[in-house]
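Here the structure is laid out as structure tokens; the discussion comes afterwards.
Every protein chain of the complex appears in place save one, which is left out.
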Amino acid sequence: MSYRTFTEALKELNLALPAVNQPRGSYVPAAKAGDLFFIAGQAPRVNGELKFSGRVGRDLSIDQGREAKQICASNVLSHLAYATGDDPSKVVAAVRLAGVVNSAEDFTAHSQVLDAASDLIAKVLGSAGQHARIATGASSLPSGMAVEIEAIFQLE
Amino acid sequence: MSYRTFTEALKELNLALPAVNQPRGSYVPAAKAGDLFFIAGQAPRVNGELKFSGRVGRDLSIDQGREAKQICASNVLSHLAYATGDDPSKVVAAVRLAGVVNSAEDFTAHSQVLDAASDLIAKVLGSAGQHARIATGASSLPSGMAVEIEAIFQLE
Partner (left out) sequence: MSYRTFTEALKELNLALPAVNQPRGSYVPAAKAGDLFFIAGQAPRVNGELKFSGRVGRDLSIDQGREAKQICASNVLSHLAYATGDDPSKVVAAVRLAGVVNSAEDFTAHSQVLDAASDLIAKVLGSAGQHARIATGASSLPSGMAVEIEAIFQLE
């Protein structure tokens, strides 16, 4: 596990820790039950603005899908930073990532797209960033977002 | 948290606590692991009868989708009532809601539809009803149901 802050870890990757996005509906961004931390579905939004909409494999390339997934993952990290006081050492383990791709009907490269999110989380959290994962395609997503990520972490 | 029963809370909203729907397959309606209570996917059924089928944004309006989601949410509450002896005070927290919308390809108002479910749960459970949420679209759902909700709660 890393001793850095989330902010520093992302800076080393030439990324900025985004501001926590507010939910766009009647829910909360994250909920804790015991030591499990459930993070709501994260969109590829930066400061509230949707950066990638449309279908991967039709409107967007795989690389654009990967970029969108990385934004979702950085939003996941922003909620972790908020919950832990920007201290990655308080994350015991990433547990589960669910990645949804708004995709063309013949799309099959979900794993390649999701790896951009999984890799970022693993780079920042080290061995504590390892997680089980499910990847699916969707025929539509809220606001037309291109990808979405939901996550469960175990915190101290 | 409220001191009323689920039955009374719904009556105040001019709604009836539905009978617990039986699973339509080889599974159980809910499973407990520690203090986590996993509720199976709930359909917009009342007394077993499917009230809304088809695609929201094509066959059904947003308002009909919201009405269907509210039925799903009342079915979620029926399982909570059954598990707690109709005592909302035994719910520590709503944790996670996953809402799926059987939707037209260009549908983007998932959050507006899901809010009908989230709002009902929050009205009945108060601050214990706050939850993280993920919304997705599906190209098909079991029995052609219009919407579906899965939930995790933390019980005493």
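Read from first to last, the chains carry the letters A and B; within each, the first residue is number 1.
FYI, a residue touches a chain if its C-beta (ideal position, glycine included) is under 8 Å from a C-beta of that chain, and two chains touch if they have at least 3 such contacts.
Small disclaimer: the values here were computed from a predicted structure and weren't measured.
Visitor: Touching the left-out chain: which of A:71, A:124 or A:152?
Guide: From the options A:71, A:124 or A:152, the contact with the absent chain belongs to A:152.
Visitor: Would you indicate which residue among A:26, A:42 or A:103 is in contact with the undisplayed chain?
Guide: Checking the options A:26, A:42 or A:103, the one contacting the hidden chain is A:103.
Visitor: Check the options A:12, A:35 or A:63 and report the residue that touches the missing chain.
Guide: Missing-chain contact among the listed residues: A:35.
Visitor: Hey, which chain B residues sit against the chain that's not shown?
Guide: Counting over the whole complex, chain B touches the hidden chain at residues 23-31, 33-34, 36, 38-41, 98, 100, 138-144, 148, 150.
Visitor: Spell out the interface residues on chain A facing the chain that's missing from view.
Guide: 34-36, 92-98, 101, 103-112, 114-115, 118-119, 122, 130-139, 152, 154
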